[in-house]
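What follows is a structure written as structure tokens; I'll ask about it next.
Here the complex is missing a single protein chain, while all its other protein chains stay put.
Here the chain labels run A and B in written order, and each chain numbers its own residues starting at 1.
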Amino acid sequence: MSLVTLALAGGFALILIGLYGALNNRNILRIIIAFTLADTGVNLVLVAVGYMPGRTAPVLDAAVPVDQANALIIDPVPQALVLTAIVIGLGVTALMLAYALRLFASRHTLDISKFTELKW
Amino acid sequence: MINRLLTVAFLAGLAVIFIQLLSGFAPDTDLNLTASYYASRTAPDLGAQNVVTGIIVTYRGLDTLGEVTVLFLTAAIVALVLVHGRALEAERGPKPFPAGELLQTGSRLLAPMILLLGIYVFVNGHLTPGGGFQGGAIMASAVLLLLLTDPMRRFSHRLISRIESTAGLLFVAIGLLGLLFAGGFLDARFLPQGWFGALFSAGAIPLIYSLIGLKVGAEFSSMLLSLSETEDEK
Partner (left out) sequence: MSTLTLLMAVLALAAMLGGAAVAVASKSTAVAILAAGLVSLMASVLFVLLAAPDVAMTEAAIGSGLTTFLFFFVLGRVKEEQDDD
């Protein structure tokens, strides 16, 4: 059981738990919380894929001399992608919360089964 | 009941796929071609110590431009969707308890320090782990602390939106300067590289990241203020 396998398994489990919460709950706020959980799980999976055992973080300081950087650091590209993904995840959460507030202001309930205008 | 069974069946199918992905996975032993290019060329080309910063600002600078645009859109939509409360003090319902002496004095002491920490984090983004997004989030935490201590406080929306727009415009202007004087759009090499590891090194990377940090901090603050100042519809 290496670190990468544990982190990948944890990330996948978090995605499944988040999706279950989003599909099962009625309260809009709980659905949004479940989406943030699934988002964290996806980011964890992405970072875990870039890890290599025995190597260190991609910062060239006293521990990593410049000419040996190619042999001592892990893959920096997934980290750059996940940084962007976390920030945009917050933006999406803020948007969802703003819409939840508007929905609540129009119907005074947060139960998603009461919003039936779009059902055929 | 049927809904719950369908949900569990769908999630079980996903779990089977995930287990198959997990069992066939082994971490690499050598860096792949892209990563080894970035790892070996960051110090000579850019002079930055933090490889991730070099990737975000220079090598994949267009992605950062896209992200900054998406954040701007998000802040604008949140401010548009929610009606801003300009209610008088008397109309806001029961006034919350004034925060205690300890909280007020403590927050007045801590807020400048938190702002300073945020500025430190994004100015040193090319030397240590950190950068614009982290520093911006820390600066928004300072605004959050002030907001929690005194919920009736009115922040100046104009100042925050001016900071945000100015930082965004300067970011694009520096990108265009990179087009004129160096390799391409958002190429940070038009300023001198300096000593490796000094504060004023790595070309224009500290400047670009500082502008991103200010912009992100202003955007998060504006999102927080929009959400906390909404007015009930009567």
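Definition applied: contacts are C-beta pairs under 8 Å (C-beta built on N, C-alpha and C of every residue); 3 or more make two chains touch, one makes a residue touch a chain.
In this text, all values refer to a predicted model and were calculated from it rather than measured experimentally.
Colleague: Among the options B:18, B:59 or B:133, which residue touches the chain absent from this view?
Modeller: Of the listed residues, the one touching the omitted chain is B:133.
Colleague: Using the touch rule from the top, list residues of chain B that touch the missing partner.
Modeller: Looking at chain B, the ones touching the missing chain are residues 50, 52-53, 93, 121, 129-131, 133-134, 137-138, 140-141, 144, 148, 220, 223-224, 227-228, 230, 232.
Colleague: For chain A, which residues reach the chain that was dropped from this view?
Modeller: Chain A touches the missing chain through residues 1-4, 6-7, 10, 13-14, 17-18, 20-21, 24-25, 27, 29-30, 32-34, 36-37, 40, 43-44, 47-48, 50-51, 53, 55-57, 59, 74, 79, 82-83, 86-87, 89-90, 93-94, 97, 100-101, 104, 108, 110.
One rule holds for everything that comes next: only the chains that are shown with their structure count from here on.
Colleague: Using mean C-alpha positions as chain centres, tell me how far chain A is from chain B in Å, no decimals.
Modeller: It comes to 16 Å between the two C-alpha centres.
Colleague: Show me the residue ranges of chain B that touch chain A in the complex, using the header's touch definition.
Modeller: Against chain A, chain B makes touches at 4, 7, 10-11, 14-15, 18, 21-22, 25, 27-29, 31-32, 34-36, 38-40, 42-43, 49-52, 55-56, 60, 63-64, 67, 70-71, 74-75, 77-78, 81-82, 128-129, 131, 133, 196, 216, 220, 223, 226-227, 230, 232-233.
Colleague: Can you list the residues on chain A that touch chain B in the complex?
Modeller: Touch list, chain A to chain B: 2, 4-5, 8-9, 12, 15-16, 19-20, 23-24, 49, 51-53, 57-61, 66, 69-70, 73-77, 79-80, 83-84, 86-88, 90-92, 94-95, 97-99, 101-102, 105.
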